[in-house]
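The next block holds one structure in the form of structure tokens; read it before the comments.
The complex appears here minus one protein chain, its other protein chains still in place.
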Amino acid sequence: MNQLLFFAGLKEAAGTENVNMDLAGLTVEEVKKKVFEVYPSEQLQTSMVAVNEEFAGQEHKIEEGDTIAFLPPVSGG
Amino acid sequence: MNQLLFFAGLKEAAGTENVNMDLAGLTVEEVKKKVFEVYPSEQLQTSMVAVNEEFAGQEHKIEEGDTIAFLPPVSGG
Amino acid sequence: MNGKQVWVTEEPLSPGEIISRVTRRDAGAINTFIGTVREFTKGKKTLYLHYEAYPAMAEKKLQQIADEIEKQWPGTTTVMAHRTGRLDITDIAVVIAVSTPHRDASYAASRYAIERIKEIVPIWKKEHWEDGEEWIGNQKETKPGVPTKEESR
Partner (left out) sequence: MNGKQVWVTEEPLSPGEIISRVTRRDAGAINTFIGTVREFTKGKKTLYLHYEAYPAMAEKKLQQIADEIEKQWPGTTTVMAHRTGRLDITDIAVVIAVSTPHRDASYAASRYAIERIKEIVPIWKKEHWEDGEEWIGNQKETKPGVPTKEESR
């Protein structure tokens, strides 16, 4: 099982801050598509993805137990 | 009468921090020469001169009552 | 408070305390950058802000920035803290303090830190106005979804 985290505008659009899905074996790109089917937010397209608190590229493969976070463009500072 | 002020290394070289001299009518350049006769410190040559707390050029003319300060290269900050 | 080099907190930040953490015998210069909540942005009046973070990752990324700085400017000590939650006008959102032997590096490292924070640290700002609210994003105008200068795994 994998935990998905949503932040900021994406959290509001999804109406939840975390959800569990089984995504092991998929690439980040595939994960984005799959999550988009459930939470069709435009912001998902412009978000970065972090796997286990590190930015992950489109080709990165999800493993069992990974935490996957969807990060809208940041605006700290 | 004019008050002369010496600072930092110049004060130590001159052995005094202030002295009165009558310098009205002289230019800063002339004042430097005159003061050098009394306090022949090399540092006098490399010092800036301030008249009444403002930097003064070589041609600046001293008036009665002006305070003349000799400022070695600064090293604050 | 604590002995951390970087942190994210809901508590008010104290610049004086953070400055004292980077003060050391072999430093002659300390540069500090403080981001505060400004009332007007492009003529629009902000009532207050709300900052949200992905705290664990935000602290990791702040630490990464501190490490990058100490690699790029050897002999630099960096301490950074970011506040989250509701912030009112003039409240401090972020404090960066760097100490270096000489002043050039203190300015360069401090500037680097704030630019990197706006690039890679997962913290988001929501502006609240009289007539609405909005999550602010992409301040750096980087291309969405591409972590600039960040190595993707």
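Per-chain numbering from 1; labels A, B and C assigned in written order.
Just so we're on the same page, contacts are C-beta pairs under 8 Å (C-beta built on N, C-alpha and C of every residue); 3 or more make two chains touch, one makes a residue touch a chain.
All values reported here derive from a predicted model rather than from experimental measurement.
Trainee: Considering the full assembly, with which of the depicted chains is the omitted chain in contact?
Mentor: So, taking every chain into account, the missing one touches B, C.
Trainee: Have a look at C:39, C:67 or C:133 and name the one touching the chain we're not showing.
Mentor: Checking each option in C:39, C:67 or C:133, the one touching the absent chain turns out to be C:39.
Trainee: Spell out the interface residues on subunit B facing the chain that's missing from view.
Mentor: 5, 7-9, 11-12, 45-48, 50-51, 53-58, 60, 69, 71-77
Trainee: What residue numbers in subunit C mark contact with the hidden partner chain?
Mentor: Answer for subunit C: residues 14-17, 19, 23-41, 89-90, 99, 101, 103, 106-107, 110-111, 114 touch the chain left out.
One rule holds for everything that comes next: only the chains that are shown with their structure count from here on.
Trainee: With chain centres taken as the means of their Cα atoms, state the distance from subunit A to subunit C in Å.
Mentor: 24
Trainee: In angstrom, rounded to a whole number, how far apart do the mean CA points of subunit A and subunit B lie?
Mentor: So the centroids are 72 Å from each other.
Trainee: Among all residues of subunit B, which ones touch two or more of the remaining chains?
Mentor: none
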